[in-house]
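Apart from one protein chain that is not included, each protein chain of the complex appears where it belongs.
The block that comes next holds chain A.
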């Protein structure tokens, strides 16, 4: 109920601003006009939505897998930690968006650079979240592994991973929120499909209401991923 209110309040404000004529419709189309476009252009929008959603899910799957695997390797192998630790931190000083044009040159105009962009955004929160959790397992808990003379893999399985799951969950929550941004920016740089491409095309033709319709769908996709992840993680108490 409160969720509905937080959605309706900005919409009402938006409608009021357009109805009062404070901004011309080619700057801010009314929500009703955007809704009309959403219905009228549903086939077009759905096609582009599915393209972007496909890039986002592929990027999430690859990014989460790579991020989790990196954290586990770094936890199991001290040399890997010494080597990759500083790299992981300094890689965050690089604004990954500036890589988008380069990724397009390297990977072409298909879905690959968009997926790569998403992977880059997803990788860090997952890897650093999981690694923090794995390495933050209390020393007195790890004493049990010493007492049992357990190997690193069993220590990881029974003590470190269970302790790290909530940290991984926090990383995943951030990752799913970033992921659509990565795909859309990839599409802005060079694409022939997807919601980001549709936004640029609509912009060039001064179809502001279509831009807004695409924007609404990107917001919806992010909310969908966010809520879905939240429910899934809560079921696993993460």
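We adopt the following convention: contacts are C-beta pairs under 8 Å (C-beta built on N, C-alpha and C of every residue); 3 or more make two chains touch, one makes a residue touch a chain; residues count from 1.
Rule of thumb we're sticking to: contacts and distances are computed from a predicted model.
Think of the chain that is not pictured: of "Menaquinol:cytochrome c reductase cytochrome b subunit", "Protocatechuate 3,4-dioxygenase subunit alpha", "Acyl dehydratase" or "ABC transporter ATP-binding protein", UniProt labels it "ABC transporter ATP-binding protein".
The chain omitted from view is touched by exactly one of A:28, A:44, A:165 or A:233, namely A:165. Checked against the full complex, the one of A:145, A:170, A:199 or A:214 touching the unshown chain is A:145.
Touching residues on chain A toward the chain that is not drawn are 139-141, 143-151, 154-155, 158-159, 162, 165, 237.
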